[in-house]
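Missing here is one protein chain; the remaining ones are kept as they sit in the complex.
Up next, chain A:
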Amino acid sequence: MSGPAGHALSLQGVAKRYGDFTAVQGATLEVASGEFLTLLGPSGSGKTTILMMIAGFVEPSAGRILLDGRDITALPPERRDFGMVFQGYALFPHMTVAENVAFPLRVRRMARAERDAKVRAALDLVQLDRFADRRPSQLSGGQQQRVALARALVFDPALLLLDEPLSALDKKLRAELQEELKALHRRIGRSFINVTHDQEEALSLSDRIAILNHGHVMQVGSPEALYERPATRFVADFLGKSNFIEGEAEPDAGGMALRRGRARVVARGTAPAGRALLSLRPEKIVLLPAEGAPALAEDNVVEGRIAAWSYLGTGFAVTVETPDLGAIRVHLPAWRSPVAPAEGLAVRLGWSRDAAVVVAEDAAMAPQGHAA
């Protein structure tokens, strides 16, 4: 798996329409050399269509796709030299593991000795050298997934495309293979483009994430940037969980403030006067009993009663009903929790100014907003 470093891919206003239905709306994306980019979105968001247009299986209705500056929009898939791991892997059932991995090399009429050496190296890479003579049906889901990876990488592709590569596996195995995939990406230094609807997978694997909804690229950025500074309600809601507080924005010395009923909430950033929306992550809120606890030294403090709670092992998910801000979800660690949650318990909530972030309503938001 040596050779030149990764290649850069660029989508310029790529769109796909099926009759009246628009699957992808003018997507513009850059994939830097060696980058791990994830297309994340709910089903029907157009993420798979974008991947299929990159692979060449779906012809764009508009826009261009460039590889290292060269226009490949019209190139058929068999001439793009991209490795691809299909959903469900699409291994050839009538071939052994080694024959599956050798397929891309056989197609390229590579000499047998060289081919065998490359197949062995690829199987080594995914730790499947002992399974070379097995059939795919004799392998577990995780092993099949690795064969698909080896097959996609053996011919030194310019890019690796992954279509929901881990979705067929159970949770524990998925976490394991995520680690492996990440290590593999670091080792071979190729650009990976991954499609998933699993936000945890996207957060843990990617250098950058593009969030899609209804065929629009909503926001592109590093996992941390998207999580900490979501641009819209959709992004904040889809990537992790979030509370939303709507109110009238007004200037404030340390940033901005939001007035709702008798409550006044301060947040960082700025917002023009008028309606504004704040996103507040449940784990950034401190929760204390209303009585018998020291006062909360936070920028924002509100009182309320616990309406519902559940135990999650690592923590409690608590819903607090507040008079002015409505229901607020709080996530607090279970270990040495200062509160024993109980329905109807009077509590105080507190969070600092920089815990909340201004987000746009989805309709008001023009797509393609880029976070740093």
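Just so we're on the same page, a contact is a pair of C-beta atoms (placed from the backbone, for glycine too) under 8 Å apart; a residue touches a chain by one contact, two chains touch by 3 or more; residues count from 1.
Just so we're on the same page, contacts and distances are computed from a predicted model.
Participant: Using the UniProt record as the reference, specify the protein name of the hidden chain from among "Tryptophan synthase beta chain", "Putative spermidine/putrescine transport system permease protein", "Xanthine dehydrogenase family protein subunit M" or "Protein FixB electron transfer flavoprotein alpha chain".
Facilitator: For the chain not displayed, UniProt's protein name is "Putative spermidine/putrescine transport system permease protein".
Participant: Of the residues listed, A:I50, A:M84 or A:I306, which one is in contact with the missing chain?
Facilitator: Of all options in A:I50, A:M84 or A:I306, contact with the hidden chain holds for A:M84.
Participant: Using the document's definition of touch, tell me which of A:L9, A:L29 or A:A55 contacts the absent chain.
Facilitator: Per the contact definition at the top, the residue touching the missing chain is A:A55.
Participant: For chain A, which residues touch the unseen chain?
Facilitator: 55-57, 76-79, 81-84, 86-88, 90-94, 103-104, 106-108, 151-152, 155
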